[in-house]
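With one protein chain removed, the remaining protein chains of the complex are shown where they sit.
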Amino acid sequence: MFSNDYLSGCHPIVLDAIVQSNMEQTAGYGKDDYCERARLKIKEKLQKKDADIHFLVGGTQTNKIVIETFLRPYQGVIAVETGHIATHETGAIEATGHKVLTIPEINGKLTAKQLEAYYEAECHNHMHEHMVSPGMVYISHPTELGTVYTREELKAIYEVCQKAGWPLFVDGARLGYVLNERISDITLADLAKYTDAFYIGGTKCGAMMGEAAVIMNPHYQKDFRSMIKRGGGLLAKGRLLGIQFDCLFSDHLYEDICYEAVRYALQIKKAFEEKGIQFLVDSTTNQQFPIVPDELAKELQLAFGFSLWEKVDEKNTALRYCTSWATTPNEVLELIGFIHSL
Amino acid sequence: MFSNDYLSGCHPIVLDAIVQSNMEQTAGYGKDDYCERARLKIKEKLQKKDADIHFLVGGTQTNKIVIETFLRPYQGVIAVETGHIATHETGAIEATGHKVLTIPEINGKLTAKQLEAYYEAECHNHMHEHMVSPGMVYISHPTELGTVYTREELKAIYEVCQKAGWPLFVDGARLGYVLNERISDITLADLAKYTDAFYIGGTKCGAMMGEAAVIMNPHYQKDFRSMIKRGGGLLAKGRLLGIQFDCLFSDHLYEDICYEAVRYALQIKKAFEEKGIQFLVDSTTNQQFPIVPDELAKELQLAFGFSLWEKVDEKNTALRYCTSWATTPNEVLELIGFIHSL
Amino acid sequence: MFSNDYLSGCHPIVLDAIVQSNMEQTAGYGKDDYCERARLKIKEKLQKKDADIHFLVGGTQTNKIVIETFLRPYQGVIAVETGHIATHETGAIEATGHKVLTIPEINGKLTAKQLEAYYEAECHNHMHEHMVSPGMVYISHPTELGTVYTREELKAIYEVCQKAGWPLFVDGARLGYVLNERISDITLADLAKYTDAFYIGGTKCGAMMGEAAVIMNPHYQKDFRSMIKRGGGLLAKGRLLGIQFDCLFSDHLYEDICYEAVRYALQIKKAFEEKGIQFLVDSTTNQQFPIVPDELAKELQLAFGFSLWEKVDEKNTALRYCTSWATTPNEVLELIGFIHSL
Partner (left out) sequence: MFSNDYLSGCHPIVLDAIVQSNMEQTAGYGKDDYCERARLKIKEKLQKKDADIHFLVGGTQTNKIVIETFLRPYQGVIAVETGHIATHETGAIEATGHKVLTIPEINGKLTAKQLEAYYEAECHNHMHEHMVSPGMVYISHPTELGTVYTREELKAIYEVCQKAGWPLFVDGARLGYVLNERISDITLADLAKYTDAFYIGGTKCGAMMGEAAVIMNPHYQKDFRSMIKRGGGLLAKGRLLGIQFDCLFSDHLYEDICYEAVRYALQIKKAFEEKGIQFLVDSTTNQQFPIVPDELAKELQLAFGFSLWEKVDEKNTALRYCTSWATTPNEVLELIGFIHSL
């Protein structure tokens, strides 16, 4: 129930749009009107007309295709050690010939300071041609640990990237969960301004499946569709993705349903806090990582779903509770009641 | 209207199943009950319990992941020159480090005789280690040109493959359109028997999207899920694919809706024939390739959709008319009337 | 004896230089004075100070590293069907993720007209993103069949390349054999002017091993050493290559020893011609391809080495006779005598 944010299908409004359009006949591969309409709606929020927007099916696919597009063969991508591309993509990045150059995470995040130091070291690296050269930077917002960047932090990272000549790519698999000023001051327009590319996650944020890749840097826009096709990511009935993003970007649906999920997550967080339970990090989004004694973990397991995140020490384990647009008030109330009763 | 077989969404029965299950919560990545049920139904038709069945999103993805699984790094895949992997996948196979070794097609097909000759030549190739070694064989059934293999032909190809030590992989993007004894005597059980792997196409045969890869050779079954994930093909909400194949493989839906489409295609074929129009090949499936004078092509364009296939000579062009499960009797009647009126 | 042009070690002058310098201690990886001196001598002949010159060990290595440097992931390299990269490199190009896009050869050569037609077709290719895009052009001078380009032909090819935005790369594995105005009017300075990169072959032209890659297009010069290292082509004792090219580019050694070999080859050609024997192509360089009845081939085999090139028909085979800097007048006389005696 709380084990991840892709347990259910899609938001009913999205589903309805798919159903309504089912028998229509449209051009394939994302060249239909639905995709075009979705692109226009997204561009409006980006406040950039020259954004290049493509709909792909999943996150690993999107990450690998963008990264392969951005790097020269001898370059690698900088990411934190907990970055999705560094851990849970079965070597999809290496499959494209590139190393993931990892930096220790700080609350799941990369800092401009770390990046600056990396850049300085690289400038004086006398082994340059014997080593993988950093060629771009990858961060997630929110991070794998549910933490968020501020606009200042993003801007600072982007500035180092600009100086170093490294394009910046933001993985937004859960972007919906931070598009509210109470959670992060970074808007879609900021992402358009301070990145070279990012993606707007659909799969975990109300869609059946699908991610919208936004390529801002014109240098990488050319023939990106060829990259998608080669990478096995060009959906024949591309309109399915366009329809979903068209819905999600109408009437603030995307932001609203995700923010609701965050509110639930913060209620759960509070319930654990009131029991004196510590957290792995101070997450303010839809993922919460309470650290509980192993016995308590077993007890919790009897009642509600969660993910085992990692053993923290001999006797304690960090759990992950995840809410989504599909989480109901009753589910949350029940869980909170159970926590109080422990 | 007749330009391709992925113009519409999915068959209403499939859609209904997706709608009904939308709010259920299930495990991700194909580990849900719907996928399991679909696997069982397919296995029943295969008459093989040890088949390894995986649901992927699209055809290019499926082709590249299976082929990369089957080949050693220095090997290539044998295909006819018109094979989908040789022409229309933007180098997806080469992206995995492998060459497509092409052989001229005969009515879109590869023959056992050609393959035997290729094998003989390879056995006496004194440049062996300077050349890409053939490592597997890829055919499509039906072919890109709508032609079909007979069981004898398939068996003969498989026998050469067995002798040569080359696994045989059949691309079944349009498999539904040949699963009827009036079209081809090859059954699913035959495919299970005479191939090392094949896939059952969903995207072009009634599903919203999705292909069912069937790995028969146990040698390649191990860790195929890791290959899918690495290739960007593991759908988070994998059940979406399972639900669709569960429907399609209930009550002969898959075979029935596709056969209906073939019947329409043959009616269109007949109408062209009655006008004395020749065809690129003698297709007996849902794709028909009449060769028409360029002026006539323009006239046809005013009324109904089709694809421009290829210029045959200075003055004539081969067109492709495609039917699908979504084609209606009225559309066909109208087109036939138009042809008669020419 | 005439089976190929890499039977012997290296020219005695080159050997002597290696011996003389053996106990010197120099920096590794091509950063020594010998390499620098060789680069300067080559640049002088190129009449270009901004050429970027790198010494690699072998041809396949050089081809694969240059091609991977020039292409974007979704692009392929245009070559004739008999091109070395298309036939005899065991998929080294595909190993870097790229398709070799072949065009039929005309006397082993590619023509500007063919290339123009390819470009035109590409401009109107409505399947663009579903197909590998041509991204560069590869030719060999002399070709695999010993034929040569003229300056006009090279210039015309380069002009199409410029228009199409395709860098031009010339494989010069046997370049020494054409650097004489009696054979081809293309000079090293012309290659510097009308290509984006080329390589000067050492292995088959007097060196023990080694090829000098010349990158003219500044866009691809950056970090080429990283590409070499990644491709496994950066020789630790790089000076070994520099010493050899330093020798070969002193006192016209490179051109002179190769031209001598061509003169021998033309004598052998004349002897066959006088016997009324036909040739596969009209080669004017160190490789000659007489077509002889199979029985005669057996007879020739008793006396001198050659390569079996290809069966021309049921009863005749094309042979390859190859001379090199190491061929002696006596060997040639003996062979000619034998031919006359047939």
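A, B and C label the chains in the order they appear, each numbered from 1.
To be clear about the criterion, contacts are C-beta pairs under 8 Å (C-beta built on N, C-alpha and C of every residue); 3 or more make two chains touch, one makes a residue touch a chain.
Remember, predicted model here, so these are calculated numbers, not experimental data.
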item	value
For the chain not depicted, the shown chains it touches	A, B, C
Identified contact with the non-displayed chain, of C:L7, C:I106, C:L308 or C:L342	C:L7
Residue of B:E129, B:E274 or B:E310 in touch with the missing chain, whole complex considered	B:E129
Residue among B:A38, B:I183, B:M227 or B:L300 touching the omitted chain	B:M227
Which residue of C:I53, C:A192 or C:M209 touches the chain not shown here	C:M209
Contact footprint on chain C, counting only the chain that is left out	1, 4, 6-10, 12, 15, 18-19, 21-26, 28, 57-61, 64-65, 89-92, 95-96, 203-204, 208-209, 226, 229-237, 240, 326
Contact set of chain B toward the excluded chain (per top definition)	29, 68-69, 72-74, 96-97, 128-130, 133, 223, 225-230, 234
On chain A, residues whose C-beta touches the chain left out of the figure	73-74, 76, 87-91, 94-100, 126-127, 129-132, 308
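To be clear about the criterion, only the chains that are shown with their structure count from here on.
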item	value
Most central chain, judged by mean C-alpha position against the global CA mean	B
Cα-centroid distance, chain A relative to chain C, in whole angstrom	49
Between chain B and chain A, distance of the C-alpha-averaged centres to the nearest whole Å	34
Intercentroid distance (Cα basis), chain C paired with chain B, Å	42
Residue list for chain B, restricted to those that touch at least two other chains	89-91, 95-96
